[in-house]
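With one protein chain withheld, the remaining protein chains of the complex are depicted in position.
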Amino acid sequence: MEKILEGLIQKNRHLIQKGHVANYIPALSKVNPNYIGLAIADVDGHIYCAGDYNIKFSIQSISKIISLMLALIDNGEDYVFSKVGYEPTDEPFNTLYKLDLNSCNPANPMINSGAIITTSLIRGNKDEKFDRIIEFIRLITENPNIGYNEEVYLSEKATGHKNRAIAYLMKAKGYLDGEVEDILDVYFKQCSVEVTAVDVAKIGLFIARRCPLNLDSKINNERLASIVTAIITTCGMYDFSGEYAAKVGIPSKSGVGGGILGTIPNKLGIGVFSPALDRFGNSIAGYGIMKDLARELNLNIF
Amino acid sequence: MEKILEGLIQKNRHLIQKGHVANYIPALSKVNPNYIGLAIADVDGHIYCAGDYNIKFSIQSISKIISLMLALIDNGEDYVFSKVGYEPTDEPFNTLYKLDLNSCNPANPMINSGAIITTSLIRGNKDEKFDRIIEFIRLITENPNIGYNEEVYLSEKATGHKNRAIAYLMKAKGYLDGEVEDILDVYFKQCSVEVTAVDVAKIGLFIARRCPLNLDSKINNERLASIVTAIITTCGMYDFSGEYAAKVGIPSKSGVGGGILGTIPNKLGIGVFSPALDRFGNSIAGYGIMKDLARELNLNIF
Amino acid sequence: MEKILEGLIQKNRHLIQKGHVANYIPALSKVNPNYIGLAIADVDGHIYCAGDYNIKFSIQSISKIISLMLALIDNGEDYVFSKVGYEPTDEPFNTLYKLDLNSCNPANPMINSGAIITTSLIRGNKDEKFDRIIEFIRLITENPNIGYNEEVYLSEKATGHKNRAIAYLMKAKGYLDGEVEDILDVYFKQCSVEVTAVDVAKIGLFIARRCPLNLDSKINNERLASIVTAIITTCGMYDFSGEYAAKVGIPSKSGVGGGILGTIPNKLGIGVFSPALDRFGNSIAGYGIMKDLARELNLNIF
Partner (left out) sequence: MEKILEGLIQKNRHLIQKGHVANYIPALSKVNPNYIGLAIADVDGHIYCAGDYNIKFSIQSISKIISLMLALIDNGEDYVFSKVGYEPTDEPFNTLYKLDLNSCNPANPMINSGAIITTSLIRGNKDEKFDRIIEFIRLITENPNIGYNEEVYLSEKATGHKNRAIAYLMKAKGYLDGEVEDILDVYFKQCSVEVTAVDVAKIGLFIARRCPLNLDSKINNERLASIVTAIITTCGMYDFSGEYAAKVGIPSKSGVGGGILGTIPNKLGIGVFSPALDRFGNSIAGYGIMKDLARELNLNIF
């Protein structure tokens, strides 16, 4: 298996040339574009790795899965989805205009506006929210060393004007409860959590194993896993989600840090890392690897 | 099995009260709202039916699957998706504004604009296009008696001003090749094809069985089935597709005639019919039945 | 005076280089871009001309003034403005998306959608409508030889897909009464009416003199003139109207045939013709001439 993974890395490495490391904050633009790593964690407890599987990178939008799960655990499905939609959108992740135009909640929890909502729904004040996020990630990755990158966090906070505009607009429209700057602070911090491809594969495995945790929760574990899997399938890869579903067929969520999480129900979790991005904000070599992986291991669910 | 299906019909029949038969054309508004029927066709050749499974209704948007498949067979994946996108949208099926605003092709082949494009891509003049559509439906349903409803067709043609606006806009933008009124004529006719729940289940089974046809085609059968399954999962239930995926998890396509097609890869096809619709244009009792069916038969793919 | 006009032509002739003749229909793209003419008609009965003042060109959007006036004469102010708004828009003249998005009538009668509405409101069947338009133009220009250009008309009709989309969308939304293709036919024909700069100056003078006609009318003449003057001030120069008001300050209406009409209440009418257009669709040398004219003759109303 590891040979297969190694082969996929070699085959897709050349794609890095065609992509660009995220440059909207200085901290991200300094990342070495040549990293490429892959990990698979299956339900039998095996972990297969290749390439730069143990390099840390910022989780970015993959954290939207985490805040969605915690929001659901704390509030239940009905309440969460009275505040954010289930619907995929053909708009980019940082879209804003429909919030102004349509007077409706954010389309889904995988775009920034929706993720700011789910973060706001996590129990506790701003410190408690973030503690719960980091503890939850540590728990499901079985990695107690996970922390966040202070430089990335401060960069996001200093330059996140679009997210600030989104949050204030939602405040003005009555969609967002709580103190705007506090919620943004948690949001910027959760995006700067550092993980490896192995950590990401384990988050994917956690969902694939149907969230087997004994938590104080307002949603049952099977349902939690199923919702997350459905939502990343329709919305997980930004405005490329439809094409990705048709060409890869692995429920996945990407982040502009270069990570992609995959999850196949009852089978396995996948973590890919390669920081050069395509124009949608998805890891360009990561997409290539996922496409090949789906074919080689027959993982396409469609 | 048929007992289960019968039970689901009884359990969901009350939902009919909350819906409304499509009224945008007189021919559709005359349909008896109380019909409710269900059929499942599995890969072992069994067909299970219940309720009004043999009542004919107009296929409407379920025909978008047919024109997508024929467009792919005639032109291959790359060409078709250079003319229409893969992306789900949070806009209604008859949305128009983004075509004007964004200067981009229709988002996907499951909204009207996208389906008008796929119809235009089917080989032949207007009569040949429609002949190929009807023959293809007869072939995969194994029902040589399938035809179209002249009254519905003429009604659609006389009142389809929004579709006409969409088509002329795409013509003006250079997205649509061919004679606009000819393409619309085929489009209106394909929407008025009459099918039963059994026919729909068999179309679903055809996709589930990975399109086992020896056709002169520019796409391989496995790929054809996979694309269609992925696209209806993300876009098949109008702007309710995301919520449907999260709550039902059966790749499905609905039509305002009251039909819903479901398909589970390598397993079975489903046809539901009940003409009272919810506000998204989906069969209201049909949605209830699908939700229960997913749970009872463990069909949720997520 | 004619020396001044001659001077303005010489001064602005060089701007022609920076513009382009309208090319959306072949008939318009064949026009000699080097024409440049100017006429002023004052309330004392003098007409001053310079340059190519007697070259015929197609009236295009300047006809929107004519159909607005006839719609007002036939229906009165309240009825007309229950079907079309008074509001300027920052969208281009052939904008469509808001009609879909906002479910409201066209913003104003100087964009295509609004002008299609006013044309539909003119009394009579399609032949009668056009007869009234041409007779009205002949009357107020005192030029019985005015006709339309068959080639331009047929070109517009053959290629006017965007206008067709606009009209069918308004039909679908219930904003447009009557047979769509008939209304479009009148609209295309009115755009292809041929006039000279002198004719245009006389239309401007007619408005400046407060519409001194003894017509069977549902609006009084003073009010008719005042409304038209106000509306062209806020909406007459496409999505450049605001800048034009701030820089020129002459109530004006342009057409993609290269004409610009100006009107100063109780003083004079202006006709300019030069077919090379800027990116807004306004005559590029015409704009320069108007700007200079406002300064030289102290015509800026602001």
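Letters A, B and C mark the chains in the order given here, with residues in each chain numbered from 1 onward.
Convention: contacts are C-beta pairs under 8 Å (C-beta built on N, C-alpha and C of every residue); 3 or more make two chains touch, one makes a residue touch a chain.
Computed from a predicted structure; not experimentally measured.
Every shown chain that the unseen chain touches in the whole complex is listed here: A, C.
Among the residues C:7, C:26, C:147 or C:242, only C:242 touches the chain that is left out of the figure. Contact with the omitted chain, checked across B:101, B:154 or B:213, is made by B:101. Remark: the omitted chain is touched by one listed residue; of C:29, C:143, C:217 or C:300 this is C:300. With the whole complex as reference, residues 95-98, 100-101, 161-162, 164-169, 171-172, 180 of chain A touch the missing chain.
Listed by residue number, the positions of chain C touching the unshown chain are 81, 85-91, 98, 107-108, 226-227, 229-231, 233-235, 239-243, 245-246, 249, 251, 265, 300-302.
Everything that follows uses one rule, which is that only the chains that are shown with their structure count from here on.
The centroid of the Cα atoms in chain A and the matching centroid in chain B are 32 Å apart. Taking the mean of the C-alpha atoms as each chain's centre, chain A and chain C sit 55 Å apart. Listed for chain C are residues 101, each touching two or more other chains.
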